[in-house]
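Written below as structure tokens is the structure these notes are about.
Heads up, one of the protein chains got dropped from this complex, but the rest are sitting where they should.
Letters are used for the chains, namely A and B, taken in the order the chains are written, and counting of residues starts over at 1 for each.
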Amino acid sequence: MAEKPELAHSWVAEVVNRPERFTERVAAHREGWVAFQRNDWPAARAAGGDPAARAGAELARFYAVLDRANDLAWSRLVTRWSARGLAPGLLQRLADASGPVPIDSPGLLGSDVPGADALGSRVALHQQVRAGQAPAAALVELATRPMLVEPVAETGQSREIEDPWMLETLAMAERAALAPATDDTLFSGRLDGSGGFPALPAPVNDALADGDACRAKVRAIDAELDAWRTALAGGAGPDGRALLDDLRLVDSTRARALVDMAVAALEAQRPACALALGQLALDHESPRAIGPVNSPTLFAVVATAQLYTGRTREALDAIEPIRATYPAVAALDETVNTLVVLEGIDRRGDSRE
Amino acid sequence: MVLVQCLLALAPGDAIDTLPNADELRPLLEAEWGLDEPLPARLSRALGRALGGELGHSLTVRPGSPVRDLLGHAGGDSLLRVAAAAGIAVVLGFSLSRHATMRRGAELLSALPAVVLALVAVHGINAGTFACVERGWIARPAWFALPAEDHPVRMLLAVAILAVSSGNLAQVAATARADLDALRAAPFVEAERARAGGVSSLLARHLLVPVTRALAGQVAVLLGSLVVVEHGLGLGGAGALLFHAVRLRDWPLAAGLAALAGATVAAARLAAELVEVLIDPRARGTG
Partner (left out) sequence: MLRLLLPLALLAAPAGAAGLRYAEDQAPPILNPIFGSTMPEARANELIFESLFTDNLELATTPALAESFEVSPDRAGMTVTLRSDAIWHDGKPVTADDVVFTIQAMKDKGTASTEAGRVAWIAEATATDARTVAIRFVRPESRPEEKLFFKILPRHGFSSTVVKRTDPFKNRPIGSGPYMFSSFNEDNSITFQKNGSWRDSVGIGELTMREVADKNYQAKLILYESLEALVRVLPRDLAMLQNNRKVELYPYQTNSWWYIGFNEARAPFDKTAVRQGLAQLVDVGNLLAPVGTGDLLSGPFVKSSPYYNHDVRPPPNDARAAGDLLTSAGWAKNGEYWTRDGHAVAMTLVAHQALESAQEIAVNLQSQLQTAGIKLNVDFLDDAAWRQRVWRDRDFDLVLSQWTFDRNEDIREQFHSLGSRNFVGYRSPEVDLLLDKARDSLDPFARKTALRQVHAKVAADQPMVFLWTLDSYAALSVRVKNVVVHPFYFFTFAPQWQLK
């Protein structure tokens, strides 16, 4: 991975300095590329070709990142639930302190489980999707409703239990469906021609300091990008400049690069770093909308990092913008909602004008 | 003092309303803060204490602090600004009186509300200075944007805005212009010109009376501008304090500030009359 991006060799420099190359690259699936550029992956997928392949790869990563958040949310929910002495119920059947139990766990589908039939048919659908025998869409259709409703005899109320395996199954299905793309650099986060992205700084033991080190890294990248942006604009012709400005090429590429780094940080167990990178990648002019700068994975990374750093309520802020476009996220949203309520259930509320 | 307290009493809400649990506090604080008394009784009690030098304590701006202490800290700075603004008005007014264009310019500037002048001046100077600092032309000056302490440059800015926006400058220039024309044509001035050649000091001495009279008439306006300028420039002073006192319905503090303002206006008029007595023998009167 490169320490210092060689910006002059990046795809951005190529298309800005030679706009005709851009036209050639997008000619085959123009609508798809337009959708991919603004991070509208469902539309990109529908267009076929390279945009569809690239969107599929993004979706696989997106669901994989969210699955991490899901595992953590479930493990915390179950742990807190037990600690409060709340009546054991379906929650503790479906997950333990390390997260959702594997879908083929023995005893998961015991006849003593209330709603065993519904659970059984859901598990079966998961297995079919994982084996490629059913489309993922069949699962996603069910995501906006709870998987099970568990009646609570003591209170006469009921509990809505979400699907704990939804995101894992979708990530697996997307990975299985991955197709190679012939053009894997256009609208990528590759800041240079070497195919890498800026390396994460060396980890620091203290979480806060690690976050700061990553912020400092971003500032160094920005200093290079600012000078590069000025040089690009100065050397480009009218068409190149139009591409640069209208498509926000530098900003969106920067954001993609930072998201790539943030995902690597999560994988390296550095959530404070991932959170810093995600927050610095966000386009604050429209912070709640998916767009050329704010990709769904960006929100997913921020949500996951917030959960890892204990900011459960803040994680909901990052989940909310992706919930409408990706219904599968609703299950995670509801699980985290329940966790937030449980965490604050004893606290006294305060309000100000 | 009476007028300010009446106006505060007429304004919606009182000092207790500025506190969050006002309903709970009202029974306790109404008696303590004298808000349960009818206004005339409260006024006469306050006036009586004021005559004895007792101005009470602040209720909400600086809870419990003696009003006299607050006036001492804030009043000194403000009076200095007012005096400096008056001085600038006199000096510049004399200069401008000779030039019709510059006099017209001063009138136009005086027509602008103080708050507009203050905001434009502050933002303009800050932005310009920051541009110079960013380019490395100058080092970051100590007085720049929200300095830690009061700085002569900020004081100068406040004084300049006061002098111009409150109408002092235009008023002095206009008075000087009008009286200057009449004086120049006066026989005793012509005689002095013929005798000594120069008449500047004679003119200046004779202009001093109408100019100080004009200034004294403007002091009240100057004090009003002080509220806007100090609050707008973020300067501590009696003007800013009055703004907070009215906003928070702190009637003892507002009354004390009104008393200070009244005393200042009275002192200014007295000073103008003393100048007249000293310079113009006709004003000394006959026995």
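Just so it is clear, a residue touches a chain if its C-beta (ideal position, glycine included) is under 8 Å from a C-beta of that chain, and two chains touch if they have at least 3 such contacts.
These numbers were taken from a predicted model, which means no experiment stands behind them.
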Query raised in the report: Taking the complete complex into account, which shown chains does the hidden chain touch?
Result: A, B
Report summary line: Touching the hidden chain, out of A:Pro42, A:Gly110, A:Gly235 or A:Gly310, is A:Gly310
Report summary line: Among listed residues B:Ala11, B:Val116 or B:Leu270, the absent chain is touched only by B:Ala11
Report summary line: For chain B, residues touching the missing partner are 11-15, 17-25, 28-29, 57, 60-65, 73-74, 77, 123, 125-126, 128-130, 132, 138-148, 150, 152-153, 156, 160, 231, 234-236, 240, 247-249
Report summary line: Across the whole complex, the chain not displayed is touched by chain A residues 84, 86, 152, 155, 157-160, 207-209, 211-212, 215, 219, 222-223, 226, 279-280, 282, 284-288, 309-314, 316-317, 319-320, 323, 336-353
